[in-house]
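Written below as structure tokens is the structure these notes are about.
Every protein chain except one is present and positioned as in the full complex.
Each chain carries a letter (A and B) given by its place in the written order, and its residues are counted from 1.
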Amino acid sequence: MTLLFALYMAGLAASAMSGALAAGRRSMDWVGVLMLAAVTALGGGTMRDVFLGHYPLSWVAEPWLLGVTSGAALLTVMVARYLHYLKYTFLLLDAIGLVVTTMIGCDVAMQMGQPVSIVVLSGMITGCVGGVVRDVLCNQVPLLFSSELYASVSVMVGAIYVGGHELGIGHDVVTLAAVACGLTLRLLAVRYGWGMPKFVYNKDWF
Amino acid sequence: MTLLFALYMAGLAASAMSGALAAGRRSMDWVGVLMLAAVTALGGGTMRDVFLGHYPLSWVAEPWLLGVTSGAALLTVMVARYLHYLKYTFLLLDAIGLVVTTMIGCDVAMQMGQPVSIVVLSGMITGCVGGVVRDVLCNQVPLLFSSELYASVSVMVGAIYVGGHELGIGHDVVTLAAVACGLTLRLLAVRYGWGMPKFVYNKDWF
Partner (left out) sequence: MTLLFALYMAGLAASAMSGALAAGRRSMDWVGVLMLAAVTALGGGTMRDVFLGHYPLSWVAEPWLLGVTSGAALLTVMVARYLHYLKYTFLLLDAIGLVVTTMIGCDVAMQMGQPVSIVVLSGMITGCVGGVVRDVLCNQVPLLFSSELYASVSVMVGAIYVGGHELGIGHDVVTLAAVACGLTLRLLAVRYGWGMPKFVYNKDWF
């Protein structure tokens, strides 16, 4: 549990950093940097809670989470010029964040007694939607819809996690399997540029 | 009731198809196609339920709705190259979807005892906002704000529907009148390019 918590914090910080860097690419000021960091890191969980009617929202109940995202954002601004040395660390942290937040999202829906399909979707929304809101606020088409496997990794992690629990396998084993499979697939996807097939449609008529 | 349900399914599928085609125009992958389809078809009802505090959301209570939007999206990908033969069918289905989802949105607000203005607005949000979210995710100014009569049709349908019920006219008659007027106005608007007056403002000073 303590390890998972540490991984969650690392993933949250990585998400916040990706939001801060996106803000920097649009030359935003510190207000934008802090907001993009918070929205990227906490937007997925917020959307999940609003959709499921699961109140209070995590950052309303625990405002120190906003301290974590703000701290990660300010750190990003300070060390931005050295960040390229940390590229692989960052990609690893981001993958960890994806996997851990997905499982947290599944937990929330499971505790509410939702059916399996909603549990997996809840994990996917928690893991992926923050980046979508970040991209919308940066005025670009969300990367989630065209880059390497990301939402698919989240769905796989959720399926393993929920499936394992449904089959009565122990919590620790299921968690470990989901983390291992999720990290492996995500890192291989980034390394080899694996993506889902694209749908290209150029007709104009409506 | 069964007819209305069939029309609702047809309208939902048409909305999902418009989302999938929008995803294709941005060369999104299957993740984007499935998400855009779901958001376009179910986003308006989701927004309405969140605004009214009406839980559980429709697709959380009935996850098979996501199966319908996903099926329509995959079908769109498969038959995309032949879709231009179905242009008029598609426009008709989309108009049906607008009218039927508007009435569903009015029903939800009426059952919550909302005042007439909120009932009509609830119908309009249900019928129109999915397309707004679709366009935002595709990084373009929403079509709803500049193309042929759409929100106006929705408001008219809602007004007929609510007004008829307030006047004590039978449910079937009111429904039929709303459908007939709504379809007629929408299809005439598309045929003849009717739109609301534009407001053009070019000053820069703030």
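We take it that contacts are C-beta pairs under 8 Å (C-beta built on N, C-alpha and C of every residue); 3 or more make two chains touch, one makes a residue touch a chain.
On a predicted model such as this, the values are computed, not experimentally measured, just so you know.
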Sole contact to the chain not displayed, among A:Ala13, A:Met35 or A:Val153: A:Met35
Selected residue (touches chain absent from view) among B:Val50, B:Leu91 or B:Cys181: B:Val50
Touch criterion as defined above, residue of B:Trp64, B:Tyr82 or B:Tyr201 at the omitted chain: B:Tyr201
From B:Ala61, B:Leu86, B:Val141 or B:Ala180, residue that would touch the chain that is not displayed: B:Val141
Contact footprint on chain A, counting only the chain that is left out: 20-21, 23-33, 35-36, 46, 50, 55-57, 60, 63, 66, 77, 80, 83-84, 87, 90-91, 136-139
Those residues of chain B which, in the complete complex, touch the missing chain: 50-53, 114-115, 117-118, 121, 132, 136, 139-142, 144-146, 150-152, 195-203, 205-206
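Heads up, the rule we're going with is that only the chains that are shown with their structure count from here on.
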Computed distance of Cα centres, chain B from chain A, in Å: 30
